[in-house]
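Note that one protein chain is taken out, while the other chains of the complex remain in position.
Residue numbering begins at 1 within each chain, and the chains themselves are lettered A, B and C in the order written.
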Amino acid sequence: MTDAVLRLERLTKRYGALVVSDEVSVDVRPGEIHALIGPNGAGKTTLIGQIAGRVAPDAGRVFLAGEDVTALPAATRARRGLARTFQISALVSDVTARENVVLAIRSRSPGRLMPVPWFGARRFDEEAGARLTEVGLGDRADVIVSSLSHGERRALELAAALALQPKVLLLDEPLAGVGKDESRAIVKLIGGLRGRIPMLLVEHDMDAVFRLADRISVLVYGRIVATGTPSEVRADPLVRSAYLGEEDAAC
Amino acid sequence: MSKTRRDFLVLGLMLAILAVLPLVGLPGWVITYTARIMAFAICAVALDLVLGYGGMVSLGHAAFLGIGSYAAGILIAEGIEDFFIGLAAGAAAAGLYALATGAIAVRTKGVAFIMITLAFGQMAFFVANALSEYGGSDGLTLWSRATLNGTRALKSDTTLYFVILAALVASLGVVRLVTASPFGAVLRAARNNPERVTALGYDVERVRLWAYVLSAVLCGVAGVLIANLTSFVSPALMAWQRSGEFIVMVILGGAGTVWGALAGAFVVLALEEGLSLATQHWKIAFGALLVAVVLFTRGGIAGLFDRSAR
Amino acid sequence: MKHVITLAAASLALTIGTAAAQEKLKIGMMVTLSGPSAVLGQHQRDAFNLAVKQKDGKLGGLVADVVIVDDELKPDVAVQKVQGLIERDKVDIVTGVTFSNVMMAIAKPVFESKTFLVSSNAGPSPLAGKACSPFFYSASYQNDQNHEAMGKYAQDKGFKKVVVMVPNYQAGKDSAAGFKRHFKGEIADEIYTQLGQLDFSAELAKIVAAKPDAIFTFMPGGMGVNLVKQFTQAGLSGKIPFLSAFTIDETTLPATQDAALGLFAGAQWAPGSDNPASKAFVAAFEKEYGYVPSLYAQQAYDSALLIDAAVKAAGGKVKDKEAMQKAFRTASFESVRGSFKMNTNGFPIQDFYVVKAVKRADGKYATEPVEKVFTAYGDVYAKECAIN
Partner (left out) sequence: MSFTLLAVQTLNGLQFGLMLFLVAAGLTLVFGVMDFINLAHGVQYMLGAYLTAVLAPHAGGFFGALALALPLTLALGLVLERIVFRPLYGRGHLDQVLATFGVILIVNEGVKLAFGAAPISVPVPDLLSGSVMLTDGLLFPVYRLAIIGAGLGTGLLLWLVIDGTKFGMLVRAGATNAPMVSALGVDVRRLFTAVTAFGAMLAGFAGAMVTPILSVEPGMGDGVLILAFVVIVVGGVGSIRGAFLAALLIGLVDTLGRSFATDILKLMVSAPTANRVGPALASMAIYVLMAGVLAVRPGGLFPSRSAG
């Protein structure tokens, strides 16, 4: 347990009388993909917000590689190794794909806020190119982001997150709104990262979740109702009634 | 020719014209008037750093101009006449005020940022009005300009013109350098998508704060120059309408472009002078022009130029 | 012998006449013509133009070329424009100037270029005292004087307790200081309002609570209009004597109308003044422009007369600065206000009155003198002025 890369300890958040996170404890271990699933309104977005540092929890703590980061702002957490993607693609849309990745790469370097042009820029450009090639965007590097397709932007987000060389990656519905073909490519991409970077994956697409996840936690009404391997979760009667039951019926 | 190269060519041409202007035998008032426009242009260029590149619409920049000019004016009134001391004091005073107020202001965004900067600008305005020792609302006449290395060289309008031109070139240079730097890249990216930039590990508020401070320092410098040029400082210099005028200059010229803010300052102030000579009701024509520019162009004068050049 | 002199005078006049044909008198008039205070500048401009027109376009025998500029009530704009007047239009005299902050801003460049500055309104204390200049002459007053007149009046009337309310800017503070110079009773409260404030309900409530014998106020332009209307609406008119300066005059009366009737102001002149020059001026002005002239108009009219007299006395040699200075100091003309004498600091020595707003027989509103407060009164700063 202590060697978890990311550990949430009894995170609690209330909005008035509504408890959106109810003593949530989850951990992501080295090398694993840990998926977080739950029906709409289960509190996934708020939970992600607390992990990333956008939302302050009322109680509980967040540990990143054993270090308590609960009080740190989002930007600092990112530099400490917590990278994320957004549910709705969030990129700097008026510059090229490469520049988005360069921003990420540079944020690791001490000169990230130099107020004068840095003449080692080529090195960053090249590294960014390599990162983009990794996610299959090698030939789209110098296209302005707003002209990229939805799936390409998803991939670019992944490239930018990876460029941070994070200790752990937070994926907030990476397949939301992506077409079937592109979806397959992204699943492949995420699968390819298994073992390299531990991930917390929030996703609605159950096929993808069961294909990718090493472990799954189920969040219902702000509470973790089950954690286990895909087969354990699939078998859990509580999960079946609360969540998968509907899914099965829908299928 | 690439757009960037063309932009720098335009900028270079504008500055070259400004550099030879005093040498072609124009009457003195044209020189002092151009010097005044250049001093205001410094503040417009500085505002463009936060407005055009940072997406922060400050309605309080006149306060920095005023603080800079008061710092210079008070020093001269107290017998400290050296130009560079005045310059340093004006820049530092404006920068410090920006640091203190900006720390609060950058937490807000959109119209709240506009209004909170207005609020801090108004506070400075009312303080200046209460400075009875230095003329209060009547302002303070500087019976002599600052000394340059112990000489009265600035007494010559032409010398002061070139000092202001040098400051303008330096300000353009600083803004250019900063916007091309990693800091500038983060500032611009944060205008587009602050959340993403935060997720990449950048403290957006801090980046914005330092841009705001730098912008204020440049406006403070402009204030010192204006104080020496007009030999007069008064709270009227920091009225909120003046801040609005700076915004108009930047947007009209083209926000976040190489030479837009400079062109905007010249167009606004030259039109004011030219139209007001032609008719007492020049504001109607000026207002109509603003509406027309917005309705029929995109990206101000610089944008218009781009399209016709294409 | 007598004939010879007449002949000599005639030929001299002829020479001056020819000189005038070649040489013009260039005058730059800077007044505030935009913003809420534009009406003050309008009075000044119209009256000055009237004087020039009445003299067939000539002042001091020279053809007067008057350039009118709007200072927009922005000191730095004013400096820019005055530089244009001096260097581009090459004016011999700058006149007008509605507000003191504008006056302070343009004084230095005007003096440095050795151009004469003839104020038709603003009279800030530095220019009367330490920063006085042989290039500055006023046809109006020193800023403190009208307030001093009200202070003296309040003292003479035996008021014991007065509330002073002025806008929070330099002229307002000078006004309060001027009032207190001759009023020795108790100042129950000094209220400083925001410049440009339009709602005085809070202040009026406070004044009522203080139960004063009188209030003294200085609220030029739109502020005055609102104050007077609200003062009367609050039922205070007739209960608390209303003493003022630059608040009740012909620029505000068209808007306040009945609300201002019976309220007092300190002034060196009012349209109701009973002297022939004044009556002729008021009649001509109303005929020309269709509205009643204010003291701002009268001052500008007198400025033109002063310039006329000075240029005449200097023999039309406007470029001879020393001769012009001497001429300005000694020039005598029939001032609309009655007695007028130039003090050592270039400000007038004159009489001051308490005036009150009345409705004239023709239905128009105007002020008329009630009683004289000061006779041949100079300002207190003249002794600090080093020119002699």
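Convention: a contact is a pair of C-beta atoms (placed from the backbone, for glycine too) under 8 Å apart; a residue touches a chain by one contact, two chains touch by 3 or more.
A quick note: this is a predicted structure, and the numbers were derived from the prediction, not measured.
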item: Which displayed chains the hidden chain touches across the whole complex; value: B, C
item: Residue, one of C:68, C:208, C:349 or C:380, that touches the chain absent here; value: C:208
item: Omitted-chain contact residue, chosen from C:257, C:275 or C:344; value: C:257
item: Among B:6, B:109 or B:206, the residue in touch with the chain that has been omitted; value: B:109
item: Touch with the omitted chain, as defined above, among B:71, B:190 or B:252; value: B:252
item: Absent-chain interface as seen on chain C, which is shown; value: 33-36, 38-39, 42, 168, 190-194, 196, 198-199, 201-203, 205-206, 208-209, 211, 221-222, 225-226, 229-230, 233-235, 251-252, 254-259
item: For chain B, the residues touching the chain missing from this view; value: 51, 57, 101, 104, 107-112, 114-116, 118-120, 122-123, 126-127, 129-130, 132, 240, 244, 247-248, 251-252, 255, 281, 283-284, 286-291, 293-295
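Just so we're on the same page, only the chains that are shown with their structure count from here on.
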item: Given chain A and chain B, the chains that contact each of them; value: none
item: Most central chain, Cα average position; value: B
item: Distance between the centres, which are taken as Cα means, of chain B and chain A, whole angstrom; value: 43
item: Between chain B and chain C, centroid-to-centroid distance (C-alpha), Å; value: 37
item: Approximate Å spacing (C-alpha centroids) for the pair chain A, chain C; value: 75
item: Of all residues in chain B, the ones touching two or more other chains; value: none
item: Contacts with 2+ other chains: residues of chain C; value: none
item: Complex interface listing, chain B residues touching chain A; value: 177-178, 180-186, 188-189, 192-193, 195-204, 207, 210, 214
item: List of chain A residues in touch with chain B within their complex; value: 52, 54, 73-76, 78-79, 83-84, 86, 90-95, 99-100, 102-104, 106-108, 111-118, 160-161, 164
item: Sites on chain B touched by chain C in the complex; value: 27-29, 32-33, 36, 129-130, 132, 135-139, 141-143, 226, 230-232, 234, 236-237, 273, 276, 280, 283
